[in-house]
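This report refers to the structure that appears directly beneath it.
Apart from one protein chain that is not included, each protein chain of the complex appears where it belongs.
Residue numbering begins at 1 within each chain, and the chains themselves are lettered A and B in the order written.
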Amino acid sequence: MGESFIVLRRLRKEFGELVAVEDLDLEIQEGEFLCFLGPSGCGKTTTLRMIAGLEIPTSGDIFLRGERINDLPPQRRNVGFVFQNYALFWHMTVRENLAFGLLVRGAPRSEIKREVGEMARWLELGDLLETKASRLDLSAMQRVALGRTLVTRPQVLLLDEPLNNFRPGLREIMRGELKRLQKQLGSTMIYVTHDQEEAMTMGDRILVMSAGRKVQFATPRELYQEPNSLFVAGFIGRPPMNLLEVTYMQEGDRAFLRRGELLWDVTPLRATIEEGLRSERAVLGVRPEHVLPVEEAKRRGLQDTVVRGKVDLVQPLARKKIVDLFIDDTLIKMVVPSDFPVAKDDQVEVVFHPQETHLFDKETERAIYNGLS
Amino acid sequence: MASKVERPLVGGGRKPAPARLLRVLKGEAFFRGVLAMPMQLLLWFLLIIPTLIVLYLSLVAWEPRMGTDWWQAPFSWFRNYGHVISDVRFWQAIVRTICVVAVAVMLEFTIGLGLALFFQRDFLGKRLFTSVILYPMMLPWVVVGLAFYLLFLEKGPVNYILIHFLGFKAGVAWYHYPVLALSTIILADVWQWTPFMFLILYSGLGALPRDPVEAAMTLGASRWQIFRYITMPMLKQVVIIALIIRSLEAFKIFDLVFIMTGGGPGTATESISLYIYRLGFVYGQLSYAAAMAVLILISISIITRLAVRPLEYEV
Partner (left out) sequence: MNEERSREGRSRGFLALIGQASRWLGALAICLVILLPVVWVLSISFKPPQEWLAYPPTIIPVEATGSNYIVLFQPGNPVGGVATMVSSAEPVTKALINSLFIAPIATAASVTIGFLAAYAVSRYRVGGTFMPFFTLTTRMFPPVAFAVPLLVYYRLLGLIDTRLGLILMYTGFTVAFSLWMMKGFIDGVPRHIEEAAVLDGASPWRVLFTITLPLVRGGLAATALFVFILNWTEFLFALVFTSREAITIPVQVSHYVGAVGRFYGPQAALGVVASLPVVVAGYLIQRHLVTGFTFGLVRE
């Protein structure tokens, strides 16, 4: 045994000339809350639909509990699917919507009545049971969409950006509800989204996709701390990671990263860097929260190259401030506590937290090191 | 709006009259009024006045042969209506027409639906077939009537096929028997108007949202179940409209009957339109025809109103 619950192997989907999903390998464990994350058109929804059976792979295999299900129609997969715009049966009442899955399976009336009743109670739809689906408000629609598939006790629950239509405040609440629900039921859930914050808060593991390919499949913490490519580095985190082009230089037995007049000594990591670098062009990455004012760095006992910058914009938020800093002609962002004194046109000195700086090869865009010292 | 300024009568400073007129002509109120005016005029001319006239005619006893002018005819009030109600030929025509409509429309709907479903998938040459299917609707009714008349002649192709391919002993004398004659008319109508049903249903099916169907699939519904519980109910509005429109049109059937059977044998295939036509324009009993027409108008209005009810609910 030891087989994963869902396995995707070399999965590929083409629509005519367009390759929507390319060479995707993935193993999902039972009971996981998985997120498919990526920008529009990256193939995440297509992959989800292939798992559901709504699209047939051009090549590659999908396994569920060890069984190859490529040719199995969606009707027989017992996979629940919640659509982005809910796809409710508009002409039916809430009750009929909830009952549909059981109805088409030929379940006895008593069972349908009982299950629907329980589901409605649980999702707080009791009052709306006889309302036509077309007359519901958004939150109710989502609950009906959810309830409709849960009633059939699917093995896997697939959700395609179901919270897109919710306004921000409600959205966070619903995220929590969904997560709680999943833990409660112990079902396997795959959640598609383009919002990295959503994925980061909800997912046990996240599959990041871009242009049809898998970029990185890891836990949120890993994606945050150890992005494997420029894409992930720039995609995860808000505000996004600062990325600066640097050149790698050697001088005698010392190694440096250089940008304009700034130099970072990277001699201890020479071996690793030279192994990963294709040319001398690289990209230095550091998250805004890891750009520290010199005083703070000193306080923490961190030593590194001092960078000077001029403040261009200060955005005060609830518990922090986002400061736009111009280093020569480059704009980077930094995050400071609310009480930190800073104003436009100030000159500040910052240090990039040495253990939280990343280096990427410019050409391949792959990470060479996460956490320089 | 520019404020009105009193200008002295003497000494000019006033806008020349044509420009003022032009301003009015370009104005919105005028525009609005003028836009619909031609149509209102037409409606009055062709709808409202004739309706008044026909009402009047139905209440008088007038036959042009008698030489009197129509406004001189004596009032007979509801006597014409009484005659209509007791006219056997009238009722026969009504029943007959309703039967034809029912059978024809049902056939058209069924076949049209089947075709529309059939055409959901792509296949080779689909575009070509789609264009061919439209032609029957465009042909003049009289030509369709002519074509079918020729087809069902004693020595025509239909009998030929029946004898040689289906083992009939002799050709069928289509125009001799009422039921058969009616059948040929129904067939002609079905041939011509099934494409109409097909088009409406096909567009309707195509405009249905795809998501609920996919949702139903993930919930385990078979194709038949999807059709029954999802597709058809969603199509209901379109279906009802299509049925109403086609039924109304079919009820008016005239051209086909005129050309193919002339109402024969005897009056066996006479549709209500044909009967009224004969009364008014062949026998010259215009008042009587008017009364009959009024009755028909009222009935159709009521029935249409009732038939449209299920639709108003949904919206």
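Please note the rule applied: a contact is a pair of C-beta atoms (placed from the backbone, for glycine too) under 8 Å apart; a residue touches a chain by one contact, two chains touch by 3 or more.
Since we're looking at a predicted model, the values are computed, not measured.
Participant: If I consider the whole complex, including the chain that's not displayed, which of B:91, B:160, B:177 or B:283 touches that chain?
Facilitator: In the full complex, the listed residue that touches the missing chain is B:160.
Participant: In the full complex, which bits of chain B touch the chain not displayed? Write them out.
Facilitator: So the residues of chain B touching the missing chain come out as 26-28, 31-32, 34-36, 38-39, 42-43, 45-47, 49-54, 57, 70, 115, 118, 120-126, 129-144, 146-151, 153, 155-157, 160, 164, 191, 199-200, 202-210, 213-214, 217, 231, 234-235, 237-238, 241, 248, 251-252, 254-255, 258-259, 272-273, 276-277, 280-281, 286, 289-290, 293-294, 296-297, 300-301, 304.
Note that in this section only the chains that are shown with their structure count from here on.
Participant: What does chain B use to touch chain A in their complex?
Facilitator: Its residues touching chain A are 209, 211-212, 214-222, 225, 229-230, 233-234, 236.
Participant: In the complex formed with chain B, which residues of chain A make contact?
Facilitator: Touch list, chain A to chain B: 52-54, 73-81, 83, 85, 87-92, 100-101, 103-105, 148-149, 152.
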